[in-house]
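Every protein chain of the complex appears in place save one, which is left out.
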Amino acid sequence: ADGKVYRMKMAETWNSNFPIFGDAPREMARLAEEMSDGRLKITIDSANKHKAPFGVFDMVRSGQYDLGHSASYYWKGKVPNTLYFTTMPFGMTTPEQYGWFYYGGGQALSDKVYGKFGLRSYPGGNTGNQMGGWFQKEINSVEDLQGLKMRIPGFAGEVMAKLGAKPTNIPSGELFTALERRTIDALEWVGPSLDLRMGFHKIAPYYYTGWHEPATELQFLVNDRSYKRLPADLQVILKSAMKLSAYNMYIQSYHESAENWATMKQEFPNIEVKTFPESVMKAMYKANEELLAEKAAEDPLAKEILDSQAEYMKKARVWTNISDRAYLDSLDNLAD
Amino acid sequence: MIGIIMFFVALVMLLFGFPVAFTFGGVALIFGVFAEGWDMFAFMPFRIQSYMENTVMMAVPLFIFMGIVLQKTRLAEQLLEAMGKLFGSVRGGLAISTILVGSLLAASTGVVGASVVAMGLISLPVMMKYQYSKSLACGTICASGTLGQIIPPSIILIILGDVLGIPVGDLFQAALGPGVVLIGCYILYIVVITWLNPELAPAIPYDESLGTRSQQIRDALKAIVPPLALVLIVLGSIFSGIATPTESSALGGVGAVVLALIYRQFSWKMLFDSSLETVKVTAMVFAILMGATAFSMAFSYTGGDYIVEEVLLNLPGEKWGFIILAMIAILVLGFFIDFVEIAFIIVPILAPVAEALGINMVWFAILIAMNLQTSFLTPPFGFSLFYLKGVAPRSVKTFDIYRGVVPFILIQIAVLVSILVMPGWYGMD
């Protein structure tokens, strides 16, 4: 290897000290620099510097930045097929989804979607199962969703809308007041790892379990030209640093969720964790299936991706059921 | 180094008197292109888009519209005059009324541009009509318009909550005490200064032809009701959950039009003219923001943020030394840089140190917010000063405004020091 120093610039969607999400790209940059003995230096610009949290796709594409850290489903409005590489309602769990991405054909499909734009996308860290959100009122039936004003963006919002809920846009700075004053009835954010600092547990009694983002994966976006400028060894180092830091974020999220949930529950022992009743889950599942069928009918590549995911999940879930689920089920009631 | 030179060049250029917005933009262009090349400006559309999608800023045109309609229909003037009369022989009654109205506006929005402009439109002409000192009038308006920063809801508190990872609700609660104290101090200042120097703010003369004293008070109360009802609608819609703070500004605008109808001041021409003037003032506010965002882009992309970081990382590692120097650093930087930049560049550097020193983070956030509020008022780069200048009559000179804000800046520093020394008194131990 020559001694030349290669510099890359990365734009992240988050502000400079956003916990967990923002730790992943920093960890990646640190690993890349140390593994390359200082030959690969990556500087990170946060959203408060470039002011374009949702312009990361365009900026990496045009080469203003070599790398980006964001989430694939943010680009759904620009490139519809990017939707499928973050997480899907009723979709795979995190280990299942990693299995699909690395060994089940996910990477090749991602390359098909992003390659057209001179981009590569790699996993950028997983939040694990996200919570269904904070609710001011209980949801006991599909009727309770009628007219339910909820901050729930993107595809999951479409599913809710199909059942009569009213997805509502509220700027994130006004979310707390809006939920407190019941301008909206419910909202989804992430999970305990990041919800704690928003303070929603102080103002909403019900915390529903997740269904819509079982395995939210962030992404590292890479400009293909910038990537090809690197010598072969640095390419390997970059990819390894991305993979390692993504894995690390998944574990960190798990840890922070456990810690923060304990804090919330201690401060506010009356928070009720709820799961949507079966009738509601069934209705949402059906709405989700219908929407996916529409997407598949519109675009052959979408169909290819969705089929690939469905097929992989079927196989992987059987294993999940006789491994993790069977283990957890077998532990039930042991303490009694 | 380029960042520092840029500041001084911008300062000198501003003094030539070319519009502020384009002086910022032009200086950014010259330094940016020189240091980083043309391509840096490919970031500009993204930065502009971040303002376009920032729906919280939508309160700016909507509140300005409310202010202009109230002003054109003379309802605002009646309100202030009535309040001034209620204070009767109290000198500075109009200034005190201005502070109170400013506090109410502050409680309904966190957008300084909106409140300063609305106040400037509403109360400056009235104070000038009654022979107030120009600088006292301007200082009062800038200071009370800027209260929106510390009195919840407030953008800076929302940003600080985000940056420091503190629930916004906690910050809003903690900011109430300091906000109320600040209002009290402003009023006290007006009372004292007008007592010392009656010329500054004469009492509204008692005019016998308008009826007896008690009748005048009754009239005054009657005049207060409609605009006050409007403010209550705005605040009430937020507290009852009917509208978000931003949306409440539209309710205020619609309410003002309804008032105009009730008081037979409505005409389509009045409506369109109000709208056209709103556009002009709004454009003035946003042009400055566009220029300033170009300027801060050039500043940070040419390495200015690293210089700031360097300085801050060398602050002492002992509690009081750290806090005092950090406050001074923020205050000095506030003379030059936009508060959003400060919140995002500087606060993240200070936060871990503060945390390590065991400093109460809510208290720390409130100190910073108070400090940043002051940055809106400090000449020469004080956004409130620019906004007021944009709507002031021609006879009001930039210097009048600069001179007028000085006492209020001193008051803010005094309150800041009191929070620093006696956090317990404000409920932040």
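To keep things simple, chains are lettered A and B as they appear, and every chain counts its residues starting from 1.
As a convention for this text, contacts are C-beta pairs under 8 Å (C-beta built on N, C-alpha and C of every residue); 3 or more make two chains touch, one makes a residue touch a chain.
Methods note: contacts and distances are computed from a predicted model.
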| item | value |
| --- | --- |
| Candidate names "TRAP transporter small permease protein", "Glutamyl-tRNA(Gln) amidotransferase subunit A", "Transketolase" or "Aldehyde dehydrogenase family protein"; UniProt protein name, chain not shown | "TRAP transporter small permease protein" |
| Chains still shown that are in contact with the chain withheld from the display | A, B |
| Candidates B:Gly3, B:Pro61, B:Pro167 or B:Gly334 - the one touching the absent chain | B:Pro61 |
| Which residue of B:Leu261, B:Val279 or B:Ala356 touches the chain not shown here | B:Val279 |
| Touching residues (missing chain, whole complex) on chain A | 58, 62, 73-74, 76-79, 147, 149, 153-154, 157-158, 160-161, 166-169, 183 |
| Chain B, residues in touch with the chain not shown (by the definition above) | 14-23, 25-30, 38, 41-42, 44-46, 48-49, 51-55, 57-58, 60-62, 65, 68, 71, 121, 125, 237, 242-243, 247, 250-251, 253-254, 271-272, 275-288, 290, 294, 380, 386-387, 389-394, 397-399 |
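As a convention for this text, only the chains that are shown with their structure count from here on.
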| item | value |
| --- | --- |
| Chain A and chain B: spacing of chain centres that average the CA atoms, whole Å | 38 |
| Residues of chain A defined as touching chain B within the complex | 15-17, 19, 46, 48-53, 55, 58-59, 62, 64, 169-171, 173-174, 176-178, 180-183, 197-199, 202-203 |
| Residues of chain B that touch chain A when the two form their complex | 39, 42-43, 46-47, 49-50, 54-56, 153, 155, 158-159, 161-163, 165-170, 238-246, 293, 297, 300-301, 305, 340-341, 344-345, 348, 351 |
